[in-house]
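Of the protein chains in this complex, one is absent; all others appear in place.
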C-alpha cells in the first residue's frame, strides 16, 4: 500500500515540451511511472518519448483516462494549468513550478475544493511511492520500498534524510515533498491522516521548517488523532526574523513561525525532534521498539 | 398544501425602513404572513410595526430563525442583499427590487447555487399562498384558496388573470410572479416541477411573454414530465423586435423569443394558449373536464 | 443602449484589442483629408445604429483619395432603414487572409456570459446559426473565474492551428470579456475578426450594446449615448417613470404593468386595431405620471383614440382617475378616450370619472373594441 500515487496512477505531464518537463518525463518513465499523456498547446499529435501530446488536459483525459497530473509550466501560467487540470477532472495535481504569486494560489483554492481536486505543491519536488510511481523530480535511486511515511516542506533536505533512512534500512511507503510556499495544496495534517489510514505505513517522518504554523497543527493532529509514531526535524533554528529563507513560506514574522515554537509543539505532542538529520534513524528505531 | 411559502414561512424584510419596505410590511402582516424580522443596517434595536430590526440578515436569522427573505433595497444594492441572505442561510429569497444590472445577477448565480438558495425575481411581485402567506406586493384581496397553481412573468397581468380565476371560482394553491428580467432566479420549469409534486394543485396556469425561451422550455417540460393540465397565455404578440417592452427581459432579438414561437411550442406540448386573458377560465374548465 | 462602430473601436483600443487605424468624419472634405493622411486603401463606413448597412450600400472600399471622396458623397446623407447617415468612419483597409466571428452575450438559460466564435466571419451570426450551426463554438464563462487562459486558448486553437496566432486570438477573447463585464455590456461582437497575411489578428468591425439597468454605474458609456428622435421621447418618458415605445398604429394605450401593457396591445390587434405605442405607467402611479403619460399619447399625431387599461393592485384606481381628471383640465383634445378601471378602488375611481365625459367600460376586451370603434369615427 501507499498514499496518493501507485501502480494505478495514470499521469499526464503539463508542459511536457519544456526543458524540465522533457527531462523529468524521461526520468519518471525510466522509474516505471505510468505516463499516459503530455500537454503542450498547439503540439497535439506529437509523440514525445513514446508519450502522446495533447492541446489540453481535457483532451488528454478524454483520450487516456489520466487521473494525475504533474505541472512543469512557468510560474506565471502555473495557476491556470492547475485549474485546467482540476476542471478536466484530474484527482491529484502535483505542481513542481516555483515562484507562483500567492494571490494566484488563494484564487484557485476554492475552485479546487469545489472540484474535489488534491494539490501537492507548488514549488515542491513531488512524491514517490517506491517501486510503483515517481511523480516528481526526486532522485529515484535513494528511495527504497518499506514502511515509513515521509512528509517534508523542503527538497534536498528530503533527499538527505531519505538517504539516511534507506542506508539505515528504513524503506518508505510514500515520500511527499509538500513544498515551501506559504499557501500550498495539501499540508502536513492532510497527509498524516492518509498515512494513519494506510495499513502498510508503521511510522512517519515529518521534516518541517520555519514559517507559518503547519508544524504546530501537525503536532496537535498527532496528539489528537494518530496512533502511529512520528519523528520530526525542523530546519531554520538559526534563521533571523523578517528574512525569507529561500522558500517564500520560510519566513519568521513578528516572532511567530519560529523553529523553537514548532519544536516545543512537537515535544508536547510526544513527537521527538532530531537535533540534526543524522539522529532521525535512531529516533525512529527507539520509537518503533516501544 | 402549497409551494415555497406557507404557515411555516418565517419572513425577514430586507430594507424594512425604506418607503416600499415599510408599506408592504404592513400589508403582508395584515394578511397574516409570519414576519419575524427586518433588516436595516445601523438601526438594530428598532421595533417597526411590531417587527424587530437587525443590522444584518445573519443577526436576524440567529435571533429569529428566519427562513425566507423579501428584498426591497434599491437595485444598485440588491445583488449584495441577495448574497447576504443566501450566505446567512435563508432558503428562499424574493427580490422585489427592480432594475438590477444583468452582470450582478450572473455574478451571484453560482453562489446561490452553491448555498442551495432559491431566488424568486428580481423585478417581480413576489408570491402568495392564499390564507397562509403573502411574500410580495400582490394585492391580497383578489386571491382565493383553491387548487390552481399560477406562474407569471408579469405583475398586473397576473392580477388581471388571477382576478378572472377567482371570479370563476378557480381558487389558487400558490401564485408566483417570477419577474420580467432576462436573468432571474426560478424559471417556469423549476416551479412547474413543484406544482406537479404538490398534491393539492390540480392544474397550472402559465403567463408568459416575449423574450428568451423560458416558455419553450416550459412546454418541453410539460410534454415530458407533467401529468397535470396546464393552460397558458403569452403577452407581446404585437411587440416589434429589438424593442424592450418595459421588462428588461421582454425583448425579441433577431427573430427569436417571439410570441408565435412560444405559442407554437405550447400547442405542440398539448397546452392550450388563450387568445385573450378572458378565455383562460374556460380553457381550464375544458382541460379539467377531461 | 447602443453605440456606434467607431465608439466600439474606441473601447476596443482602450482594452488593447488591436484595431486598424481610423478617422471619424462628418463631411466629404474631412473624408478627403483622412484618406490622404492614411495614405493607403481605406474603407468608408456609414455610422448608424442599425444593422445591415453593408447590404444597404453604407460600406465602400476606396483604393485612393478620389474613390474615398466619391464613396463619402454617396454615403453621407444616405437613409439606411430610416436612419440618416450623418457621419462615416474612414478606416485602414487591411489585407485579409480569413474572417472570423467573436461575440459575447448574456445567456438566459445558463445565466452566464457566453462566448461564441466561428470560422464563418463577416456574415451575421444568426445567419450562420441557421445555415451552419456546427460552425459556432459556444462557451459559457464561469463568472467566478472569468475566462481562463487555458479556456481562451482551447477555443482559439479550434479556429487557428498555429499556436502563436491562437495565443493572439485568445488574448483578444480575454480582453473582450474584460471589456464586456467592466462596461456591463449585453452584446459585444467583433465581426469580422481577421487574420492578416503577416499573421496578425485584428478587430475590423465592432458592435456593442449595454445594459440600461447598469448605466448608473457606467458614466463613460452613458456619455457615448447618441439617441435618435424616437429614443429621445423614450428617454424623456423613462425619466418621468414611464416606459414608452412608439409603434406604427393609431390606438394609443396607457396601462399599468409591462405584461398587461403588452396584453393590451395584443387585444387591440386581436380585435382588428393597431396599437400606437407601448406605455407602462408602472406600479405606484402618482396622478402626475398619468398626466405625463396622457401628454405623450395626445401629442402623438398618429393617435386616433386612446385606451386606458388599469388593473389596480398597488396602483389605486382612484389615483389614476384623479390624474386623468387633472390631465383633461390641462390638455385640450378631441381624441376620444375610453377608460377601463378594475381592481383596487375601481368603484371610487369610476365614481370620480363621472364628472368627466370619458366613457368607461368594465373589461379589457370591451375597452379594446370601443377604442377601435372610436378610432374609426
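When the chains are written out, they are named A, B and C in that same order, and each has its own residue count from 1.
Criterion: contacts are C-beta pairs under 8 Å (C-beta built on N, C-alpha and C of every residue); 3 or more make two chains touch, one makes a residue touch a chain.
Every value quoted in this text rests on a predicted model; they were computed, and no experiment measured them.
Screening A:8, A:103, A:168 or A:286 for touch with the missing chain picks out A:103. If you put the hidden chain back, the residue from A:146, A:212 or A:272 that touches it is A:212.
For the chain missing from the display, the contacting residue among A:7, A:145 or A:275 is A:275, taking the whole complex into account.
Among A:117, A:158 or A:258, only A:158 touches the chain that is left out of the view.
Interface residues of chain B facing the missing partner chain: 41-43, 55-58, 77, 80-81, 83-84, 111.
Contact residues of chain A toward the unshown chain are 20, 75-76, 99-107, 109-111, 125, 137-139, 141-142, 152-160, 163, 180, 182-183, 207, 209-210, 212-214, 217, 233, 235-240, 243-250, 254-255, 259, 275-278.
Heads up, the rule we're going with is that only the chains that are shown with their structure count from here on.
Taken as a graph of touching chains, this assembly forms an open line, each chain in contact only with its neighbours along the path.
Between chain A and chain C the centroid-to-centroid distance comes to 56 Å (mean Cα coordinates, whole Å). Spacing of chain A relative to chain B, judged by their CA centroids, is 51 angstrom.
Touching two or more other chains at once are residues 144 of chain C.
Residues of chain A in contact with two or more other chains: none.
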